[in-house]
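Below you'll find the structure, written out as structure tokens, and then a few comments.
Only a single protein chain was left out; the remaining protein chains are all shown in position.
By written order: A, B, C, D and E. Residues from 1 in each chain.
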Amino acid sequence: MQPQPTIRLSLPSKGRLESDSLDFLSAAGLRVFKPNPRQYQAEVPALPELGIIFQRPADIVVSVRQGSVDFGITGIDVLEEKRGDNGNIIVLHDTLGFGHCSLKLAVPESWSDVTDIPSLKKFASTFDRPLRVATKFPVLTERFLSQKDIPHTLISAEGTLETAPTLGYADIISDLVSSGQTLKDNRLRALPDGLVQPSQAALIANRKSLQTNPNALEMARRLLEYIEAHLRAKDNLLVIANMRGESPEALAQKLFAETSVGGLQGPTISPVIVRDAAQKWFSVSVVVRRDYLPRAITELRNIGGSGIIVSPVTYIFEEEPPRYKAMLAALK
Amino acid sequence: MQPQPTIRLSLPSKGRLESDSLDFLSAAGLRVFKPNPRQYQAEVPALPELGIIFQRPADIVVSVRQGSVDFGITGIDVLEEKRGDNGNIIVLHDTLGFGHCSLKLAVPESWSDVTDIPSLKKFASTFDRPLRVATKFPVLTERFLSQKDIPHTLISAEGTLETAPTLGYADIISDLVSSGQTLKDNRLRALPDGLVQPSQAALIANRKSLQTNPNALEMARRLLEYIEAHLRAKDNLLVIANMRGESPEALAQKLFAETSVGGLQGPTISPVIVRDAAQKWFSVSVVVRRDYLPRAITELRNIGGSGIIVSPVTYIFEEEPPRYKAMLAALK
Amino acid sequence: MQPQPTIRLSLPSKGRLESDSLDFLSAAGLRVFKPNPRQYQAEVPALPELGIIFQRPADIVVSVRQGSVDFGITGIDVLEEKRGDNGNIIVLHDTLGFGHCSLKLAVPESWSDVTDIPSLKKFASTFDRPLRVATKFPVLTERFLSQKDIPHTLISAEGTLETAPTLGYADIISDLVSSGQTLKDNRLRALPDGLVQPSQAALIANRKSLQTNPNALEMARRLLEYIEAHLRAKDNLLVIANMRGESPEALAQKLFAETSVGGLQGPTISPVIVRDAAQKWFSVSVVVRRDYLPRAITELRNIGGSGIIVSPVTYIFEEEPPRYKAMLAALK
Amino acid sequence: MQPQPTIRLSLPSKGRLESDSLDFLSAAGLRVFKPNPRQYQAEVPALPELGIIFQRPADIVVSVRQGSVDFGITGIDVLEEKRGDNGNIIVLHDTLGFGHCSLKLAVPESWSDVTDIPSLKKFASTFDRPLRVATKFPVLTERFLSQKDIPHTLISAEGTLETAPTLGYADIISDLVSSGQTLKDNRLRALPDGLVQPSQAALIANRKSLQTNPNALEMARRLLEYIEAHLRAKDNLLVIANMRGESPEALAQKLFAETSVGGLQGPTISPVIVRDAAQKWFSVSVVVRRDYLPRAITELRNIGGSGIIVSPVTYIFEEEPPRYKAMLAALK
Amino acid sequence: MQPQPTIRLSLPSKGRLESDSLDFLSAAGLRVFKPNPRQYQAEVPALPELGIIFQRPADIVVSVRQGSVDFGITGIDVLEEKRGDNGNIIVLHDTLGFGHCSLKLAVPESWSDVTDIPSLKKFASTFDRPLRVATKFPVLTERFLSQKDIPHTLISAEGTLETAPTLGYADIISDLVSSGQTLKDNRLRALPDGLVQPSQAALIANRKSLQTNPNALEMARRLLEYIEAHLRAKDNLLVIANMRGESPEALAQKLFAETSVGGLQGPTISPVIVRDAAQKWFSVSVVVRRDYLPRAITELRNIGGSGIIVSPVTYIFEEEPPRYKAMLAALK
Partner (left out) sequence: MQPQPTIRLSLPSKGRLESDSLDFLSAAGLRVFKPNPRQYQAEVPALPELGIIFQRPADIVVSVRQGSVDFGITGIDVLEEKRGDNGNIIVLHDTLGFGHCSLKLAVPESWSDVTDIPSLKKFASTFDRPLRVATKFPVLTERFLSQKDIPHTLISAEGTLETAPTLGYADIISDLVSSGQTLKDNRLRALPDGLVQPSQAALIANRKSLQTNPNALEMARRLLEYIEAHLRAKDNLLVIANMRGESPEALAQKLFAETSVGGLQGPTISPVIVRDAAQKWFSVSVVVRRDYLPRAITELRNIGGSGIIVSPVTYIFEEEPPRYKAMLAALK
């Protein structure tokens, strides 16, 4: 019999954010096992004490705030809209690298004089009533428009906001934008300085749970450990090159002279035994950032590297995860 | 070139309520033509002045209230939740016969002592805090619980409410129920006297539009005319029987003696010419309610009917539609 | 509160047979209302005492035989395979007109010498072992092959039988065939005289239930009444033609002289009032079989018919349904 | 055993045009039975001699032109593009009422000076090369542009033409347009006088087949008979009203005075027997065009009609179908 | 031209078991290539002599028993139900790690006195007839109930067994359970000691084929080699840490003192050349079990490890696969 889960993590229950969360956790070594697609509960075999719950992103914020679940992965957009101000929610990681979108102000394309917030403000002042703004994020939009000092009425809606200006029940919208295609399809244009809230997926926790439940605190450490090691690994590759050289030290000097392949601590160097015993070859291993790979290959070739093998990396662990330390500080 | 639509009717934009609305209008002779599945606008070829817009049910209520659309078909549940109290919305027809559901209070199955509202009240009084009620309908639920004098806290949620008691962030729920299967799957039980709001689809209109725009008023008459004639026809069938008799009047007397086939005004009777000229046969036509059909067949057989043909009816028009008269009264 | 269903009818739970059964009942005026697609129970609003259950076709036969349900619609193929010989099942209607298929013997296309049962028998006698026949219908196949006196071994299988000869675990198959395309795709050929069992959907009942439960007996009468009236109506149309003539009787004589439009009892004839009062016109109504329609139109034109209108018919009721009488006789 | 089909009708093999063709034939009483969704052949139970084949719309034109099939339903767009000039194809019906679209010239929205063909011509003359026009209809587009005397190069493409101007491999497009939404999504604008070819579904036949095969000629008559009777019926309803009056003739005079309910030949009038024998009531039947229904109801009410029943009509047959006569003339 | 497959492996033809089998083989380096989704045959490019066949799980057991295929992957549940007792089937691997489920006895939730097999037996003894048990596994269920000495009647069914107690045609069921949710949805409860048969996917073979066909024997060795190496690798990761130390031997001693990172044979140790030549760093590689990873990271940090890289492992080969040796023994 497996131990019963006692700590709860809420995940988004539908759409792209659900599949991206599951893919992210799986890639981080925390595959979620959902025995029944109709069920709202699941398990993580690698963390038997952790129970998974599926909820709508906004409900996740509410549940973590109330403490009925300990952890949640949700969007920063709904987090900021719903977190309230009682400090019950602590953000453990706010750049999980998926679920990117932006809450933006968008105006009809036909408003050719409106190109930024100041010109919007000027244009709206010609109306005989406040600017009508349709949104699903009244808290954030209210705050933004008040800061910009634009008189407005908010219109709450549930469905496709983009049609509101065409249908005439709002003048502009404050809505989530990812590629911008839907805005374009509906003849709207986002204002470049109209970014109300940038967003991506974040890991959040209930503050009290971390303060009072040592198991929850240990779970936070584990989750951050896995997530940070995975995120670091995702951007790196293990590069192994064969190189001819006089000695390991001589090779290392050549490598140190190049910018992409110096390595954190220095390269690992092992002998390669070749048929022609007169030659001295070494195998050089070094971790390289994925986006520097083309440069690294060029540099290695420049100093005589050949037969370069590149392998994937699953995790890179450093000292205690910095975000875990940040969390401990925040909990005090 | 077709005339441009100038009157707007909003329909539900997704799920069962969308397809049921489209089926209903089509059966009433008002087929909606949507040139593009991705579009939120459509036309009704039989009513070229009418433009169709697709919105979420709750947004329909907001749009009709504000007057950005003239008419809407939506659920009574969201209508009552969102209509506000300024009298801007007038209900033209509240029994369209589809989209049935009920907003009900449901408690965990395990609360064996709670079988109705009084026992719920008693049980809740043993808590050291108000009853926590999760709902998507805070206005209606607030009104209901206050009338019943039950201390409570409302918890707003977006997703699957039924899991709230299991997850522990609410004690009971106030949620839409159609078959009750989902409640059962989640180990909840609706209270027999916990009906917060019964609901089905309704046709609503913006009061000011009807008062100031004669075209909108005429459209209201047309919509009600078609809808009432269709609803009346749906429940009736045209029954034609061959009967032997001395005279039309003699046959009519026999029919008047039976309860199901007397007809509104009396039966239509035409001669049937048979090969054996000595016999006198007549064809008797009468409109019969669909659910009385088996009884009508038996009665017709009893008085000598045979070769009974039953045909469908598309519309039954009576005098001016009563709901149109009711509307005119309400507009004054 | 609706009355609780007390009589049970089982319908096929998946695939084409399910949708065809639901369409058939709906067309017969007995629409099935399934509140939840995941549920195995449903209702028929027109017959509140009737509860619907969804089962696999073979399980329907078992349930009706055991009496845990009163009525069932299933295929004659599984009925004959599973009905047993205790006489518990009574067949109320065996030509519902959908779900047609045939259980047939099929041999590899490459067996060019095998063109019928006798040549199959001859060919099989050259084997040094009995003919291996894969089937999901061992009872019917056993009976058929024994009658034909062909030595054989039956091989029971669950999946795609058509691949068995290719995979080599059977020589021929005894399988359900509808269009024959699947046989062709798998290089098999049905034998023209290898028809083990023809099949279509049938309505069956538990004998004891009909004998002891008057409600079940009355339900049987209703079901047969609706089904027979619907099946009769499906094949007929109501034809109304305007014709000039001296008198109704004169017109009737012309009609009697034509073969397709004589009518059962004779045509219904009503006067048509035309602008030119000198002409005498009549409207002639007659029920015509759908497949005789083109001929009927030609005949009506021949004798002066014009402006011919054709209308659909929902039911045609005759005297007591003959199958009901047959059932009563079988119950004694 | 059914008779083997000997006459062939090709239908579109995919997309909206396939389902619309099947729906159209079914509504006309010619349901197509396709035993296997993967098969390219089907039958029409009501016309056993007719075999159905499914092909791409353009291949249908080629097959009818070559005579490998006798009849086809396809779009006028591909018909005109591919029919060639040898007169092998004869068009039996060119307004089947579905599959509407238009082949149109569309220019980038940003070409603000180009609003019609003349301004397009002027603008194109400022280029240092002919106008590049992407199209899937080179024959029709070539003809249109030559008539308009616009120098051009045609660019044949297979996929989404609308992206060609954005991608830069054409300046404008000549493409099929139904709702115009796709043009709009791609920032293109159709020119009002740029209609290259209007289109809807048409019934075509091979001329030689009709001239030499009497069975094909008879099939043409049947198809046209069914199709015309169905199209006429689709737009009409049978209206039956109860009216009080002195005599049938008196009622008829009232009806003749109204414009919508006069009827073709005059109304059919039958007596209605009412309980109060002192009153004289009649049932009046008349066929009314569907789009005149609201007016007809008003008129009937004006002259005392009540209890108005409206029934559907399946077919309206008139004299020999005019299009059949037109065909016979064209065959000579 | 590829060599023709001469050895056959049957895989499950539908549902989760099919996709899990394909994923498992693919992860083991034996990707199955199915040129056509409608086909029942496929190839494994890495093993050209192996032909893949898709069958229902129960048909796989029959085919392997008969010898028409050499190998099969199927569930232990159907294997035990259908394997018969002639010893034709030999099980090569019975813990492939997917397709887990259990054949269990389940009783209605309402039977509150029945909590285990003894109380079931007691309760059943109060019936006036044997306990009726619905199942699709009569052989295994018969054996289990007989061992437990419970009088019973088996009821064979094809469809959704879980509804049998509600419908009343059985008292309890013996059915496959994975998550238990379906039982719960149907108000049933599995008995803790009612486990009739645990199951997961297994690799089976025809004994005679292995005894007489050397190619089949070699294929068995290959399949087991790949499968075992894959299963071993799945649970391990390659961990590479940089560590400062006096010498490789000194580092090794530290590692040996820790429980998770000692390695099988000992760690691989290579020098790391750092910029500061005064420091001596080494790279330590060791294979660690995936579920010990967090502990291993902690231990490595404790003894000075940093920059810890974790890489995936595709296979781990040991000596001859133990299961292959077991098979050879069983074949004698």
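Miscellaneous remarks
One rule holds in what follows: a contact is a pair of C-beta atoms (placed from the backbone, for glycine too) under 8 Å apart; a residue touches a chain by one contact, two chains touch by 3 or more.
Note that the structure is predicted; figures quoted are calculated from it, not measured.
Screening E:25, E:73, E:131 or E:287 against the full complex identifies E:287 as the residue touching the chain left out. Among E:7, E:25, E:106 or E:229, the one in contact with the hidden chain is E:229.
When you scan E:66, E:213 or E:268 for touch with the missing chain, the hit is E:268.
Of the listed positions D:62, D:124, D:154 or D:173, the one in contact with the omitted chain in the full complex is D:62. On the side of chain A, the interface with the absent chain consists of residues 178-179, 181-182, 237, 240, 242, 270-275, 277, 281, 283, 290-291, 293-294, 297, 301, 306-312, using the contact rule stated above. Contact residues of chain E toward the unshown chain are 29, 35-36, 38-39, 46, 222, 225, 229, 233, 238, 248-249, 251-252, 256, 264-270, 285, 287, 311-319. Touching the omitted chain from chain D are residues 13, 40, 53, 55-56, 58-59, 62-63, 66, 68-69, 155-160, 163, 167-169.
Assume only the chains that are shown with their structure count from here on.
Path length between chain A and chain C in the touching-chain graph (shortest route): 2.
Using the mean of the Cα atoms as each chain's centre, the chain most removed from chain E is D.
C-beta contact counts were set side by side for A-B and B-D; B-D has more. For the pair chain C and chain E, the distance between mean C-alpha positions equals 47 Å. Each of the following residues of chain C touches two or more other chains: 270, 311-312.
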